[in-house]
Structure formats: C-alpha cells, structure tokens
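Below: the structure, in structure tokens.
Missing here is one protein chain; the remaining ones are kept as they sit in the complex.
Then we have chain A:
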C-alpha cells in the first residue's frame, strides 16, 4: 500500500481528568476514502479537531507525507493542504456561491476584488466535480438545498488544491437523493487522488464509499481494516463493544485501568 498522506501516531489527549484519546494511530491514504466510525463520545470529533489543528496533542506525532510536522493552529493545517468540512457547513447565507468559496482568501486585482478570476475558478471547480444541480454560481447560498450547500462546502474545500478533505457527517441532514449526490462527490474526490476522511454514523454510506474503516471505541482504535474485509455487523460490533471475533481491542477497555 502507498505511503499515507497524513498519519497520527500514538496520539493522547486529555481534557482535565478525562482521557479522551488513548494512543490513537490514524492514517489517511491518497485516493482512498477512510471512514472514521464510532459511537457518540468515542473521540471522533476530538480526533478531527486535532487533525484540523484546533486542539493540540498531549503526546504523539503528526506526520504529513511521511515527515513529522509541527502544527499550531488551523492555518498551519490549511497550509499543508488539509481542509475540513464541518457538519454545520460554515457558509454565509447572505453571500453567493463564489463569494463563499473564496471567503477569507479573495483574489484581488489592484485596489479591488478580482471577480472575474474568482467566478471562473469557482465555475471550473464545480464543473470538475461534475456538479449538476446548481443553477448559477451567483446564486445566494440561502436559496440552496441541503445537498447543494454540502456540495458548495466540499467544492470550497477542494478549490485550494487540497490533498486531504475531512467531511464531518456530510449526509446527516440530507434526504435520499441528496445523500446520493454527496456520496458520488465523495467518491470522485478520492478518484482524483485526494485523501478523504468520512466521519459518519450511517453504515450504508460507509460501506458504499469507504476503502478503509477505522473504528474508535472509548478513545481507542478498535480496528483499522479494509472495508471489503469486514461485514456490516462486524463494524457495528466494533463500534458498540470494541471487538468482534478476533478483531478489536483484546481486553475490555471499559474495565481496564486508565
């Protein structure tokens, strides 16, 4: 298997006395969709925020393209080419699609904004992702459906030639047809060679697009396996009990000493 684009090794994180992540290893490979699954409180969000640079680590290494890197904030992570699409999307309703995609990174020409470049690049990006449902790139985001908004948020993330995109529950609030669009988009991102991390509760989505599955159980990695080697029920067991047959954590971490 190819070298991982991004790798976390032995990451620990505590909030006060609560030990949230125990020696977590996590890897993202280029051209693959890695699903991060786990029950509520398993540490998925904490792990994502550590990758995004919002939280620091208590111990452990952060490797990017095989080299150790120091990240001190979201800007460092963005500079590496890692983009996070949060569940609440972080779009401004009162701005149009182009304005949202370039928010905070507007192109300028002379004194003013370079709308020509921005609109052309936004259009190219949407076209390259084969987006079909958006009427005009100058549509205000308030007028978009949930799936279209998710599409814009993802397009915003790939606009910057990012290498890794993390998607936090991208289909949680979507209907069937819109979920279909977003999952297709997720697959296309990976086919373009990006490393994609999909955080999801929905096993159907996970098995449909994921190449690898990393299951977290009470802050530990219960399993990191190719999606084709496990079944639906095995993953559910890993999420709920931390083990399934010979997969998973050997001792019961609930009773283990912390």
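Here are some notes:
What we mean here is this: a contact is a pair of C-beta atoms (placed from the backbone, for glycine too) under 8 Å apart; a residue touches a chain by one contact, two chains touch by 3 or more; residues count from 1.
By our rule, contacts and distances are computed from a predicted model.
A chain of the complex is left out here; the name its UniProt entry carries, from "Xylose transport system permease protein XylH", "Sarcosine oxidase subunit alpha family protein", "Alkyl hydroperoxide reductase C" or "XdhC family protein", is "Xylose transport system permease protein XylH". Of the candidate positions A:93, A:191 or A:229, contact with the hidden chain is made by A:93. Only one residue in the set A:131, A:165, A:186 or A:230 touches the chain that does not appear here, and it is A:131. Mapped onto chain A, the footprint of the missing chain covers residues 74-75, 78, 86, 88-95, 99, 103-106, 108, 111-113, 115-116, 119-120, 123-124, 126-128, 130-138, 140, 142-144.
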